[in-house]
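Below is the structure I would like to discuss, written out as structure tokens.
Note that one protein chain of the assembly has been removed; the remaining protein chains are unaltered in position.
Going by the order they are written in, the chains are A, B and C; count residues from 1 in each one.
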Amino acid sequence: MPDKRRLLQTPVESFEVESGLTAEKILERMGGISFQGRNLATAHSIWQKMLGDNCIIFLGVAGALSAGGLRLALAHLISYRYVDCVVSTGANLYHDLHECRGRHHYQGSPQTDDRALQAAHIDRVYDTLMDEDEFIDNDNWIADFAAGLEARPYTSREFLYKLGGHLWRDTKRVGILTAAYRNQIPIFCPAIADSSIGMGLSQARHSTPGSGHIDVIGDIIESTNIVIRKRRTASVVLGGGTPKNFINQASVEAEFYANGISGHRYALQIVTDVPHFGGASGSTLDEARSWGKVAVDADQVTVNADVTLALPLLASALAATAPRPLEQRKIVTFGLGERVMSMDGVAFPEGRFEVEP
Amino acid sequence: MPDKRRLLQTPVESFEVESGLTAEKILERMGGISFQGRNLATAHSIWQKMLGDNCIIFLGVAGALSAGGLRLALAHLISYRYVDCVVSTGANLYHDLHECRGRHHYQGSPQTDDRALQAAHIDRVYDTLMDEDEFIDNDNWIADFAAGLEARPYTSREFLYKLGGHLWRDTKRVGILTAAYRNQIPIFCPAIADSSIGMGLSQARHSTPGSGHIDVIGDIIESTNIVIRKRRTASVVLGGGTPKNFINQASVEAEFYANGISGHRYALQIVTDVPHFGGASGSTLDEARSWGKVAVDADQVTVNADVTLALPLLASALAATAPRPLEQRKIVTFGLGERVMSMDGVAFPEGRFEVEP
Amino acid sequence: MPDKRRLLQTPVESFEVESGLTAEKILERMGGISFQGRNLATAHSIWQKMLGDNCIIFLGVAGALSAGGLRLALAHLISYRYVDCVVSTGANLYHDLHECRGRHHYQGSPQTDDRALQAAHIDRVYDTLMDEDEFIDNDNWIADFAAGLEARPYTSREFLYKLGGHLWRDTKRVGILTAAYRNQIPIFCPAIADSSIGMGLSQARHSTPGSGHIDVIGDIIESTNIVIRKRRTASVVLGGGTPKNFINQASVEAEFYANGISGHRYALQIVTDVPHFGGASGSTLDEARSWGKVAVDADQVTVNADVTLALPLLASALAATAPRPLEQRKIVTFGLGERVMSMDGVAFPEGRFEVEP
Partner (left out) sequence: MPDKRRLLQTPVESFEVESGLTAEKILERMGGISFQGRNLATAHSIWQKMLGDNCIIFLGVAGALSAGGLRLALAHLISYRYVDCVVSTGANLYHDLHECRGRHHYQGSPQTDDRALQAAHIDRVYDTLMDEDEFIDNDNWIADFAAGLEARPYTSREFLYKLGGHLWRDTKRVGILTAAYRNQIPIFCPAIADSSIGMGLSQARHSTPGSGHIDVIGDIIESTNIVIRKRRTASVVLGGGTPKNFINQASVEAEFYANGISGHRYALQIVTDVPHFGGASGSTLDEARSWGKVAVDADQVTVNADVTLALPLLASALAATAPRPLEQRKIVTFGLGERVMSMDGVAFPEGRFEVEP
């Protein structure tokens, strides 16, 4: 039966345990097994491949990754330019800022009595605790900064760049916001209104009329212009949420204004949500193909896993395997400090999509 | 052993199957069983209770509920005033608008070949299909409407109210946006930039400089002012996502500016996400207590279920059991057509939190 | 574009909420929506269809369904012959026996202090509690019964039939075991060793040498012979686990010994587990096709939902829509009281598969 021979070609290899295995060796061996182990190994291969390709890599970050202890891993990915553009929830940036300002998140337990925590001014995220009074201080710090800016609308990209700069000057500590600032990597936060950063901005406006104005529609235009200008793009999504769709819609929107764009060439997501309830977070990358979010011939993989479990292994392996591709990457230079963003020294048209001549 | 007697008081009753059982009878019987069946019955009880209390009920809507066939059920909850204020993802409003404009979503299968769908200009959401060309037409319709508005920032609340009015005048069809418009129910969409409505707004700006400006930070202030002024609030969340946290943060923010506010008095969520990965969508309502999002003594329940399975039964039961509480509800009147929102005829302070004297 | 028209044929209909909707009306309307709502409606249609077909319906039951309040719903399905053969975990039968013997399960909370429960001799299953001392009494009751049987191996089918008879004579109460006994429906429990019934049997052997012997390999032969003789079969699985695979393997095994058998003609499962971790509980019915467990052209549907949420609605709808098909069903008669099982008065070959002449 010839069909059978064609279908049964690559044997599953059994993982051989050994002392001294490094992250990249572990992932190499996981490439031979099945299920999510193999998927994570595939994610490693695809990321290496996209680093070697001349494309812009979007990184989407959702869930409580900063509070959960991954902010330096994310800062690493930014600083060494494994990624070119970040789309984040407000929470991940806020918790990053919290630690940059010298405060901590704390190890707790999901079984804690939440009434007692509330009485003690402690906020809980699953097994992680934070001091609510310190959070109020952050809010004020953000509000003060925002109130001091010229009273006009800012894209989240421009605001977060300025916030990152302020944070860097104030703390000199490495984190997501400061690494992005120092490496001129844009951060978009389309759902900034649904976060403590948004709350800080609203408090700025309360105290200083006209301040705290974020132009999230401008973010759509800028993120789309990145795709239009570069054309070759990749999407790395940790955790689903608004970042996942925002990165994808940039590709769809770009198609309206420029020919020959047909979805991200690479797509890699680490999610815990599932497809069968219809939500975007858990949707498959195959589904994304129907929309033109991901190219029909893209290299793609979904890893169904908690990011706190998958990213340490994946990023440690990349640290060993990516240096050469990173050196040879042909990277784009962004100009982020102005109202109008630029790429490789050329400004985007203001408030307009880059249209092909 | 007296402890045992105290702990073992209410027997689980076995569900007795019978022909002719109506939704409310089924839920009544499900109140005696365990696991998610009992939780849905508890959700029914809590919703009835909150209708009988003098409180403002927030409804959060995430996931592909409109595309999935629940837009009229949601419009029903709005029209009959089971809820007072809606927080939604952009997708649910966009898909609602799509059908109000006389188009459809279609039944498909998750096993479809997405390359073929892409070639045929069909977009897929799990087992549901839509015509991409019709979507482009929606985008243009939204862009045209937005481009025609006075060029200034609009909260999503004001914009969506005007959009609902335009949609009603254009189509005379019932849906989420039109029911909210006709019943003067505010809709907030904090992550509007992450949706096709946001894309339409960005296209408006492309064609008409200065248009398509949404003030999402203003949304934070308005939603908070609702809590500050009414104080007694309830949260009904379908599907997690940005609406869940946005409703919760309104309660947290209100505490900063007014005394005696300590979280929603009632909290009910129907979610499929789980707590142990740390994301907000799956977080427990106990965890929300630590933050003061939900009152420590609130009536609360989480139903771990797909909304398309749980809501038809729950809403049908409420249709039978809620009419009397609905009649006796002391409802708030909103003024939504202006830049500054009003409650019971009294405007909120512009760009400021309502501060206690 | 003709492809598009072919793919977009059946519009998703929005669920219209109304007072007085009965279970069958709700499911009828849910047939028009998407995701798990539509799947449950499809499950209803398929079950009706299989009742109208001349086939044997297997029912698999896993999870804590009896403790959770579904034992009478399951007994209803057995008594009215919605199903012809049951495959269950030991736990579901044990908890059924517990209530038949006049004891209860109790409503509790998942947040209870388990150390306190342990001290008070209370066992917990999520939000459900039981009295451990009553359980010990059940174990003794089972052990006494088993010790009194002739000392020889019993298939779980024969043992459970006898146990059901003893329970009926002792209690005259309706439940899974007693309904199956009174309606001559076989129950298989392939993993009986992994349950409190198994523990009771082991205690019988401790006290009475030679007793407590269950021949689970005999169960494989008997369940397969049912398929071989009837050929046309259906599989209804609630919760996955050993019952799911045991029902499926009967179909695969039957193929070895008889021509023209190629998997269950109908397959319906209500599960919460997911496919992407490779476990059998969450595996898709498509995957089952590759094995020949389910016919390649079978009517099949997976509902991703908690059984305590889905079954009350589904069984209540069937109670209204199934009576006529039930009346006209051409049912098989089983002889279950002897070592050798019979179908329609003809005994199976002892310890052998029914081989085609």
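Here is the rule we use: a contact is a pair of C-beta atoms (placed from the backbone, for glycine too) under 8 Å apart; a residue touches a chain by one contact, two chains touch by 3 or more.
Please read all numbers here as calculations on a predicted model, not as lab measurements.
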Task: Touched by the hidden chain, restricted to displayed chains - done: A, B, C
Task: Residue among B:169, B:276 or B:324 touching the omitted chain - done: B:276
TODO: Consider the whole complex, including the chain that is not shown, and state which of C:91, C:301 or C:317 touches that chain.
DONE: C:91
TODO: Based on the whole complex, identify which of A:67, A:83 or A:201 touches the chain you can't see.
DONE: A:67
Task: Chain not shown, touching residues in subunit C - done: 62-64, 67-68, 91, 110, 112, 114-115, 117-118, 122-128, 132, 136, 153, 190-196, 198-199, 201-203, 205-206, 209-210, 212-221, 224, 239, 241-242, 245-246, 249, 252-253, 256, 272-281, 283, 286-287, 289-292, 296, 306-308, 351-353
TODO: By the contact definition given up top, give the residues of subunit A that touch the hidden chain.
DONE: 1, 3-4, 7-23, 26, 29-30, 32-38, 40, 64, 67-73, 76-77, 99, 104-108, 111-112, 116-117, 119-122, 125-129, 131, 286, 303-306, 308-313, 315-316, 318-320, 323
TODO: Identify the residues of subunit B touching the omitted chain, counting contacts across the whole complex.
DONE: 34-36, 274, 276-278, 304
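The rule we apply is simple: only the chains that are shown with their structure count from here on.
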Task: Of all other chains, the one whose Cα centre sits farthest from subunit C - done: A
Open item on the list: Suppose you list every residue number at the subunit B-subunit C interface; are over half of them used by both chains (same) or under half (different)?
Closed with: same
Task: subunit A and subunit B, separation of their C-alpha mean positions in angstrom - done: 26
Task: Whole-Å gap separating subunit B and subunit C, where each centre is the average of the chain's CA atoms - done: 38
Open item on the list: Residues touching two or more other chains, restricted to subunit A: which are they?
Closed with: 274, 276-278
